[in-house]
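Could you have a look at this structure, given as structure tokens, before my questions?
Note that one protein chain of the assembly has been removed; the remaining protein chains are unaltered in position.
Chain lettering (A and B) follows the sequence in which the chains are written, and residue indices restart at 1 in each chain.
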Amino acid sequence: MLTIAGKTFRSRLFTGTGKFSSPRVMKEALLASGSEMVTVALRRVDLHDPADDIMAVLDRDRFFFLPNTAGARNAAEAVRLAKLARASGGGNWVKLEVTPDPRTLLPDPVETLAATEELVKAGFVVLPYMNADPILALRLQDAGAAAVMPLGSPIGTNQGVLTRFQVAIIIEQARVPVVVDAGIGAPSHAAEAMEMGADAVLVNTAIAVAGDPVRMAQAFAKAVEAGREAYEAGLGARRTEAEASSPQTGLDFLR
Amino acid sequence: MFIAPEFQQLRDRIAAGGPDAVERALARGRLDLDDLAALLSPAAGPFLAEMAQRSARLTRQRFGNVIQLYAPLYLSSFCINRCAYCGFSAGNAMPRRVLSFEEAEAEAMILHRRGFSHILLVSGEAPAKAGVEYLEALALRLRDKFAAISIEVQPLETAEYARLFAAGITAVAIYQETYDQTVYDQVHRAGKKRDFVYRLATPERAARAGMREVGIGALLGLSDWRAEGLAMGHHLAYLRKAFWRTGLTVSFPRIRPAKGEFAPLMPVSERDLTQLIFALRIFDPDLGLYLSTREEARYRDGMLGLGPTRYSAGSCTVPGGYGDSAASGAQFEIGDQRTIDEVSRAIRAKGLDPVRKDWDAIFQQHEQGRRQAA
Partner (left out) sequence: MITIFCNGESRRLDRVMSVEELMVSLGLNPETVVAELDGRILSRPEYAVTPLADGATLELIRFVGGG
């Protein structure tokens, strides 16, 4: 069981709710994923299409909503979005995203840290999306983040865990859960992150744009479970260099 | 705060491991505490050569071909504690002294002339004789002459460590002596040191104060060395997570049976010590590992390159002993009597570089406000 800020989750697959072809497909896929935590974004109501309401589709007893601050370009905007999310009955959890570069949507470390400090003081449970920088992960934990969410590769790229070396360091040092977010494009990527010891993964695009999102959601659920089980079972190490089976190191000096 | 695991549980956990667990631990990239238990177990004994190879490779990878040299500077032999194993114990009839600032500086300059730029200030635990004010004033006198000043003195409060850090002391060594509380209570017969828990929390107080480096250790020979090793693994893992800015080191002071000295309660052989050093190196490749002149030259030379990264040389454990070779009242007997030049030659003979200087405290910014999450 995964615990974040006192709340437990049976499923270690978190899912996003963007980019689905219809609310119905989204709902079926999320149910098939077994996910218990789903991210949602905040937007101005489209006054020309006011019926588009995600709240009407998803059962909040079944899914824990994690509002994100997508669209925020600096700490102040992210804090404002978080407060709006809280006011909308979204609870006091927030997935903090500060992405000033519209091209890559990579997170701004300086603004993310500043926003984390401010939101923690304001009573939020903060899960910051971050580049896979081990020192930043530690600083965010020191600032009170309830989990850290390093990216596997830039969002929407489906490239997998390109940051595996840094993510491994983050996992090793972490005092809070580590959720690998962004870039998880295939179940094998999710399994790899879980085998490395990630506490959870967050997947959106790979499920939403799959040929059959419902079956892809099931595939991810299996991959996350398999990866976690492998991690808990203890993987043998990949050797980076051969180690002689008959060691040459002399210990003749010992008495 | 770090809470020491129950010692018997540690022993049981180590006893549970067989050769399979050892092989599994040696096959893994990053080891957990179960793997450490396996490497400390009797079942790992036949794997000592494999452990040596792995330990040597990790050490070279992390530290390069370098051995750091340091020298202890004994300031005071006064002590308020009665510890069964220690030459400075309050009950021992022996000549005692505390160096004046001038005397301490003169001793320090002898070490400076020998080429040391890293000194370790050591004293018995007697705050009235060598307290925070004394250490602070001395550090301020020495800081311009040495690249790094460490202390191995009585446990202090966080604010006191912060004061000493501001005065130029950047590293603290504080040994639990034993993580076996039953034995701890037996051998620490009187004095403030009787408080097991206060001493156990000392490394984290030092880390919280911003010290760049904190050292722990167990006095080998008091209790089961294997369980001491696993307890240190727990302690290190805790400190790594809670104080990620702080470098960690381990020392391996071993009580060796010698005439007139305290006989070890549970003797630790050279082979045992070696297994312990390799196990901790493999468990945490970033540790600074000390091998002092308590050990003999033959052993210290043999271990070069295999795991330890810091060697003392030309040490004297009598206050004032560098300037006055007739001074008496040592804390423990020296096993390796060679001079720093002789030790340096032995290090070079192994293809390693003896370094007398590591980091300049002059670069340090005295941020009092910098605090770490605990």
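The rule is simple: a residue touches a chain if its C-beta (ideal position, glycine included) is under 8 Å from a C-beta of that chain, and two chains touch if they have at least 3 such contacts.
This is a predicted model, so every value here is computed, not measured.
Under the touch definition stated at the start, the shown chains contacted by the missing one in the entire complex are A. Annotation: of A:Val40, A:Ala115 or A:Ala198, A:Val40 touches the absent chain (contact as defined above). By the touch rule set out above, chain A reaches the unshown chain at residues 16-20, 26, 39-45, 47, 50-56, 65, 67-68, 70, 83-85, 87-90, 155, 182, 202, 204-205.
The rule we apply is simple: only the chains that are shown with their structure count from here on.
Between the Cα centres of chain A and chain B there is a gap of 41 Å.
The touching residues of chain B, counted against chain A in their complex, run 24, 27-30, 48-50, 52-54, 56-57, 240-242, 244, 270-271, 274, 298-299, 301-303, 306, 372-373. Interface residues of chain A facing chain B in the complex, by the touch rule stated above, are 138, 141-142, 168, 172-173, 175, 234-238, 243-244, 247-249, 251-255.
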